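See structure below.
Every protein chain of the complex appears in place save one, which is left out.
Chain naming follows the written order as A and B, and within any one chain the residues start at number 1.
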């Protein structure tokens, strides 16, 4: 039986981060992962991450994954792939299936970072081919270049449902609608808005009645539900669709921890059955740790920090790190972590209904129900001003931990301040030079550069554009409003691309003046 | 619409292995070496991977990461192969799975019970 200082189960963001910290301290560490490739779900995340610089904000998930793998490789971390951990026993012994052989291994410390599994809901026809998990859609399109379907219906408006819907649009699929049984959209408003402005309708308080089709999905019927989750007769709506995506949350895959005898609890705020852990992720069994989604459903950014904390805690437990060094490192990571666990969507606020921002501004009910800010609400937010000449219009209306826009502006037009969750405000005394760095840096694609009167009759609007084919200067088309409905004719003035924008192109269109504060997306005429 | 993406706005081109042939229920199809069998089948328009044992219902890709085991098929004579995580190789023999075998029974041919 082989012995290691540390065995990590799962080579996703949490597991790799943990192994990296341990390897830095010259621990003998191995990572097992059942998949053919390392990285967990990180390589499917093609959107820019939120947070601040220390959380790798505005970097796309798959890029963070590549960096993490490189760091692990440079430190000599052994990642054993196609290795299925089939059991965890007393005294930190694991059985692992590799190449049709069962191996027994023992770790002086163990970090379980097995991630999560997708939740499901049942409805008539839910086993039909064409009904898939949202993760499956992501895997097919972002890893294998396969479109999951032509017409896709999405159930679930948490961040997964919203992000995957946008990615489906990027892949060239049509998203026919999103629905959620809850009366409110669960994910970030900015994620919803970038889907809504493409013309995709949201149906809150709705769920699936049935998936239609004999051998595969040909359509879907949804209906409104009352506050007891019962269908309201007469509210049925039908959509033609060949694919139904389910994004109704994740559950920790914590079975190994339970098998090993770690104390478990059912904690809805953490997504289900989770181990009871201390501040370092240590379970009730000394030397066994849990990191990432298996310890509580959160974002990849927090999973990476949680993994690093577990890594140094395992090192400290085995004497590879003294108390002082551990305390110092722990403090740094813990601060980064608490930076992410703030704002409206913080774990502690799960399930709460907030009506005011930290700035005491009303939270848009329209945004929560339909996915976009109403034209009449937009003026309330500190990122929306009407300076003469080109200026940023920041349609960021919820307190989320994110601040790249503040650092992106070379002229310091954008202020968030010390508190990372504060809504960005535009400093009207600073002069915008129209460079568009803020537009490209906003992970939520919520910043527009607007010149409300570039001449007598027209205004210009610069927006982030991440679709193909890329329009070019001179193209004419339709400007769409925040709700995705056509508002006026538009002509593309310029399309700026740069490695610094990281695949977010800056499209500037010309629209009649009165639409300067309404037009937010461009669709080329067919 | 093409199931395979030619170019992606963020990811650019997908680097694929060499093109290989395999058989699906006796028909020759092609896909790229190393991609999941399920990806090659999806690109060829195949949605039904198997019919279940008891109710003879059609199933296809569901989780696409090897967890749910709904996409299993008979591959090179071996049943219960998760096609979403099994890499495609030249000359593979992929067959629809009925229950746990390649033999359709009468009820499943009708597609319902």
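Everything below uses one rule, namely that a contact is a pair of C-beta atoms (placed from the backbone, for glycine too) under 8 Å apart; a residue touches a chain by one contact, two chains touch by 3 or more.
What we mean here is this: contacts and distances are computed from a predicted model.
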Among "BFD-like [2Fe-2S]-binding domain-containing protein", "Energy-coupling factor transporter transmembrane protein EcfT", "NADH-quinone oxidoreductase subunit L" or "Six-cysteine peptide SCIFF", the UniProt name of the subunit that does not appear here: "BFD-like [2Fe-2S]-binding domain-containing protein"
Chains in view touching the one left out: A, B
Touch with the omitted chain, as defined above, among A:28, A:66, A:95 or A:385: A:95
Options A:28, A:66 or A:127, residue touching the unrepresented chain: A:127
Among A:31, A:196, A:256 or A:277, residue touching the chain not depicted: A:256
Residue among A:5, A:21 or A:34 touching the omitted chain: A:34
Hidden partner interface residues of subunit B, rising order: 52-55, 57, 59, 62-63, 67-70, 72, 80
Interface residues of subunit A (partner: the chain not displayed): 1-2, 34, 84-87, 95, 97, 100-104, 117, 119-120, 122, 124, 126-127, 251, 253, 255-256, 258-259, 264, 266, 268, 272-273
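As a working rule, only the chains that are shown with their structure count from here on.
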Averaged-CA centre spacing for the pair subunit B and subunit A, given as whole angstrom: 29
Of all residues in subunit B, those that touch subunit A in their complex: 1-5, 7-11, 14, 16, 35-36, 39, 42-43, 47-49, 57-68, 70, 84-85, 87, 111-112
Of all residues in subunit A, those that touch subunit B in their complex: 34-36, 46, 60, 62, 117-118, 127-133, 135-137, 139-142, 144-147, 150, 170-172, 214-216, 466-468, 470, 503
